[in-house]
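Of the protein chains in this complex, one is absent; all others appear in place.
And then subunit A:
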Amino acid sequence: MTQQTQMTQNSQNASSERRSEGNPFTPHTEADVEAMLDAIGAESVEELFDIPPSVQFEGSFGIESASEQTVVQDISATLAQNEQLTEFLGRGQYDHYVPSLVDNLSLRSEFLTSYTQYQPEIAQGFLQALFEYQSMLVELTGLGVANCSMYDAATALGEAALLADRVRETSGSQVLVSDLVREERLSVLENYLAGADMTVETYPTVNGATDAATLAEHVTDETVMVYVENPTAIGSIQEELSAAGDVADEHDAAFCLGSDPVALALLEEPAAVGADIVVGDASVLGLSPAYGMGLGLFACREDYLRQVPGRLVGVSEDASDNRAYTLTLQTREQHIRRERATSNICTNQAWVALRTAIHIAWLGATGLVDLAAECVELSRDLAADLDEIDGVTAPVYDRHHFREFLAETRQDAEQVAADLESAGFAVHAVDDHRIQVCITDANRPERDEFVAAVEEVVA
């Protein structure tokens, strides 16, 4: 046996001994356990459990423990089964470059391993970061209040409708959303509203956007909230937002706008078009596409303040009269108001909000507006190139687009998507002859190859 083999065997024995003791994250030595049992006055740890024998678990889960290295290698190998595709996918989740600074700072353990700020005197750092996040969203939406993190855009939309129901003075229980809202969001919304006996209806869009006159035909006095996305799930930029807001107003319905922090930097300011609530996914900055993991953006008018769901950070003073931050208006929350709380949300997406705030700070005003402008130019140029391909029309709707657009194909769209996947690209098939294409700074390097692949596939 060579020396090296001997060493490997020894280290394997040693680690298997450690593992057989159970748990690498419990720091107790045998002497500790003995001393602690002595102090308690117990003979054994088993004695401390007050579980009737009839429900004690005697079996095994059949889960083998593994070394840290093995776990990392196994997961790495398993995930590597994912095909390496360049994603031209969007529809509410977008890939923008996340600066290195975001990981470096957010992974500092004082942030990553902290908890809800129930003791603000030792949580000033996180509280200030959340306050700055709220402030950035207040600036981008123009609305008076932004909460500091909900789960994702879909659940934020559900909370918005419940808020609208609470603040609206007249009766009625219908929420009206555009027919472009993706069905996952619709399903979440319906689940949020079922308990309040509210219903969701869709109104038709015209040429890929909200048409105020058509909307007006569908709004009634039963309507509690009108929801419009800008840009829409197909990337179209709305041109009749103010008019849509007026329609909602005329029926005393809340006007809720769906967007994201990048689009908000460029497109019409929600407050300026009469929006009462803004929802969306803020993780578009700060997080890579993490299989749809998000950060619910939620902002609203200041007079809705006492009805806002979720956590809020406010400024106050400490005993030395210095500025200090604290969670505030907690009487709205479930740990105090229980079944009468504005929401059941407790654990939220605070750490993602920190990442988003750092990303926005890194970009600054200029960088954020530039990024937004790039989303317009990139999609416009790509649509123009695809449109030149025989058998492709892009964009389907003659409007301005943000990041993404629909393209019509002569061939079956599912087949086009499947063929593109074989060629290394992921796109979304919308219906029989339309695919959806999304471009950002992240997939820009592959755009020419993508155009070539589309040309090949539809030929």
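In the analysis below, a contact is a pair of C-beta atoms (placed from the backbone, for glycine too) under 8 Å apart; a residue touches a chain by one contact, two chains touch by 3 or more; residues count from 1.
FYI, contacts and distances are computed from a predicted model.
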Protein name, per the UniProt record, of whichever chain is missing from view ("Acetolactate synthase small subunit", "CoA-binding domain protein", "glycine dehydrogenase (aminomethyl-transferring)" or "Type 2 DNA topoisomerase 6 subunit B"): "glycine dehydrogenase (aminomethyl-transferring)"
Identified contact with the non-displayed chain, of A:Glu132, A:Asp211 or A:Asp385: A:Glu132
